[in-house]
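What follows is an incomplete set of chains from the complex, kept in their original frame.
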Amino acid sequence: MARIRLLVLDVLKPHQPSIIELAKELSDLPHIDGVDITVYEIDSKVENVKITIKGTTINYDEIMKVIEDKGASIHSIDKVASGKEIVEEAQTHQDSPH
Amino acid sequence: MARIRLLVLDVLKPHQPSIIELAKELSDLPHIDGVDITVYEIDSKVENVKITIKGTTINYDEIMKVIEDKGASIHSIDKVASGKEIVEEAQTHQDSPH
Amino acid sequence: MARIRLLVLDVLKPHQPSIIELAKELSDLPHIDGVDITVYEIDSKVENVKITIKGTTINYDEIMKVIEDKGASIHSIDKVASGKEIVEEAQTHQDSPH
Amino acid sequence: MARIRLLVLDVLKPHQPSIIELAKELSDLPHIDGVDITVYEIDSKVENVKITIKGTTINYDEIMKVIEDKGASIHSIDKVASGKEIVEEAQTHQDSPH
């Protein structure tokens, strides 16, 4: 079956463990080329982060397990790319109104 | 006859199956190089997603069948590229008002 | 005489035949490298589309014939590029006010 | 004497002959590599177009003659590049206020 190559997740997490620990564990999973975690909102107890994962065969269940084991939760899956190559989202005239 | 090389669809789908499952099935179709699915609106029951499909010979009927078998519906076809090469939409002075 | 290499058309068309059919037929014409059709406005009966055609020698009469045979009409020719190479429109300080 | 390599003209023209005819004739002139004509305003009788001409030695008098023979008139010369290479306009902090 076709492979998942790119995955973007919106995640709510406690401050600890830090995004450094989370990034390390996610990129330690098999078939993962790299992980970017960017914080976009912080309050006193939690932080909202956007996680971009690139790989040759991303296994969502493994990703979810690592995230939930850290006390964090996946709020939404915002983007996924699959197939022989990573296709970029094409721009259309429907994009501006959103 | 000329080949369809790029297709952008606006699709309304239930939350399940996830965009991961949908992307996998679409990129499993013959002559598909890759698929990007980006979520642009979520409510409690459904989500609106933009699907970008790149391939050497995209068969729209097969694409539609996979999407509808998942309980989703194609709201509109927003862009298509065909021919020997994928031509990018040229920018014009008519673009800004839209 | 010099060759037309790029043509951008603003076209009003009925929903059927779809932009997929229209793109296929346009890119089947001789000396056409590729065609991009992007929808920028849809209402209940018609849709406004922007067609970008790239080729080595684009014949406007043939293009127009295919479009009109589909029940569509060319609203305006928004851009044309001709010559040995496809020259990009240069940016000027006169561009912003438009 | 140094050569003109790029010329951008703001031109007012009647609808006929079309920008396709005008582009063809301009790119047929000697030492012209390519021509881009983009329409930025249309009313019932005339259209305002921006013409970008690239070449190895652009002769302005020949360009002007072709344009005026078509019943069009050059409103302004908005940009010119000359020399051994085509230099791009550098961005400065004085650009934003205009």
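Letters A, B, C and D name the chains as they come in the text, with residue numbers starting at 1 for each one.
Assume a residue touches a chain if its C-beta (ideal position, glycine included) is under 8 Å from a C-beta of that chain, and two chains touch if they have at least 3 such contacts.
Note that the structure is a prediction, hence the values are computed from the model and not measured.
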Query - Identical protein chains across the whole complex (4 displayed) - result: 7
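To be clear about the criterion, only the chains that are shown with their structure count from here on.
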Report summary line: Leftover connectivity once subunit B is excluded is one piece
Report task. Kindly point out which of B-C, B-D or A-C repeats the C-D interface, defined as over half of the contact pairs being the same residue numbers. Result -> B-C
Query raised in the report: If you list every residue number at the subunit A and subunit B contact, are more than half found on both copies (same) or fewer than half (different)?
Result: different
Query raised in the report: So how far apart, in whole Å, are subunit A and subunit B when each is placed at the average of its C-alpha atoms?
Result: 21
Query raised in the report: How far is the middle of subunit A from the middle of subunit C, if each middle is the mean of its Cα atoms, in Å?
Result: 39
Query raised in the report: Just curious, how far off is subunit D from subunit A if you go by their C-alpha centres, in Å?
Result: 48
Query raised in the report: Which positions in subunit C touch two or more other chains at once?
Result: 6, 38-41, 50, 76, 78-79, 89, 98
Report task. May I ask you to sort the chain touch graph into line, ring, star, complete or other? Result -> other
Query raised in the report: Taking all chains into account, which pairs touch?
Result: A-B, A-C, B-C, B-D, C-D
Report summary line: Within the complex, subunit B is touched by subunit A residues 1-7, 60, 76-94, 96, 98
Report summary line: Seen from subunit B, its contact residues with subunit D in the complex are 92-94
Report summary line: As the complex stands, subunit C meets subunit B at residues 6, 8, 10, 18-20, 23-28, 32-42, 50, 52-54, 76, 78-79, 89, 95, 98
